[in-house]
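Only one protein chain is missing from this complex, and each of the others stays in its spot.
Showing chain A:
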Amino acid sequence: MNYRTLFAPLLTTVLTAGLLAGCGTDKAKETNNTNAGNVETKEQIVNIYSARSYDVDKLLYEQFTKETGIKVNIVDGKAEELIERLKREGESTEADLFLTVDGGVLNNAKQAEILQPVSSETIEQNVPKQLRDSENQWIGLSTRARVIVYSKDRVKPEQLSTYEDLTSAAWKGKILVRPSSSLYNQSLLSSFIELNGPEKAEEWSKGFVANLARTPEGNDRDQAKAIVAGVGDVALMNTYYVGLLMNSKDTEEVKVGESIGVFFPNQETTGTHINVSGAGVTKHSKNKDNAVKLIEFLTGVEAQNMVTKENFEFPVNAKAEIPELLKSWGTFKTQQIDLGKLGEHNAAALEIMNKTGWK
C-alpha cells in the first residue's frame, strides 16, 4: 500500500476530528469548570430541563439569580423528549429540575422514576396539597382551567351546564375543539375516565365527536376565532388563551377575545377540569438544594403575581393577587381528583379518542 494513498484521506479525517474535538473541549472545559466549581469555589448553579418556556419564566429566573446568586441554566424542549433524555441519562444527568405544563406528564415523569421527593415547609405552605404530588415528587406552579367558551351573540350562558351536556342533540354541529394530539384534550378525557369510568368516558367522547362542527384543527386560539367566524357556537379552551387574546397587540384578536364568553362547567356536579404546570427535582440531581430553593421562589407570592399578571394562568399560591380579568370570570369549583391520575389514564384516553374518531 502506498503511503500517499493512505495518507490523504486519513489526514482529512484526523483534521476534521481535530476540529470536532476543538469544539468539544471548549464545551468540555466549561462543563468541567462548573463541575469543579461545585467542589472548589462553590459557584452555585441549577440546571433545568424545561417544557415550559414563556418569556415571563426567563424574567423569573433572572430575578432568582439576582436574589440568591444561583445561576440558572436551561435546556428547553418537548416534555416527552426531555423525559426520554432524562431516562437515558440516568445517573449521568446534569439536570436538577424538570418543568412542564401538564399534570399527566408530571405523573409520567414520576412513573419513569426520574424524579425524587422533596420536603420543604415553604413549598408546603405555598402550594395546597391538591396541586402537589402525594410524595412531593412534583409541585404545581400554576393552574389552567379547560372551560367552555361561547359566542356572546348566539349563546346564553344559561344554555350551558356541563361537559356531559355537550353531547346532547342541542349542540349538534356547533362544537369546536383542537385535535386529539393536544395534551389538554387527552388530560380532559383522562379526568372523565377517573371520575366516571372508561365506559362513560368513551360514550362521552363518541357523543362529543358526533356534535363537532368541523374536523378538529388548529390550536386553542383558532377555536375562538372559529366561533367568531360562525363555524360553531361553543369550544373547549384553556382560560389563559382568552386572556392572551384580549391583551394581544393585534386589534382583531382583541375583538375575538371580547366576543366570546367564559363558562366554568360542572359547577353543580364534579367541577371544572383544571390542569397544572409544575416542577420536580430530578432523581440524580447534583444541586438539589438549589433546585428546591428555586421551587420555593417560583411558588412564592412575588413570582406567582408575575406569572398570573403576564400569562393569565391561575396562581397556586392563595396569597397571590388575582388580576381584574381573571376576577371578572368569577370564582369556580374545580375537579377534585388526584392530578397524577391524568397521566395514569393517558393511554386509555388516547385509545378512546382513536376508537371514537377524534381526529
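Note that in this section contacts are C-beta pairs under 8 Å (C-beta built on N, C-alpha and C of every residue); 3 or more make two chains touch, one makes a residue touch a chain; residues count from 1.
Quick note on the criterion: contacts and distances are computed from a predicted model.
The UniProt record for the undisplayed chain lists the protein name "Iron ABC transporter", from the options "Acyl-protein synthetase", "Iron ABC transporter", "Membrane bound FAD containing D-sorbitol dehydrogenase" or "FtsW/RodA/SpoVE family cell cycle protein". The chain not shown here is touched by just one of A:113, A:217 or A:289, and that residue is A:217.
Note on the undisplayed chain: of the listed residues A:84, A:165 or A:203, the one touching it is A:84.
Summary of contacts with the chain left out: across A:210, A:246, A:301 or A:350, the touching residue is A:350. Touch with the hidden chain on the side of chain A covers residues 1-2, 4-10, 12-13, 16, 19-20, 23-24, 26-28, 31-32, 35-36, 38-39, 47, 53-55, 73-81, 83-85, 88-94, 108, 112, 178-179, 181, 183, 186, 214-222, 225-226, 228-231, 241, 244, 249-250, 252-253, 255-256, 286, 346-347, 350-351, 354-355, 359.
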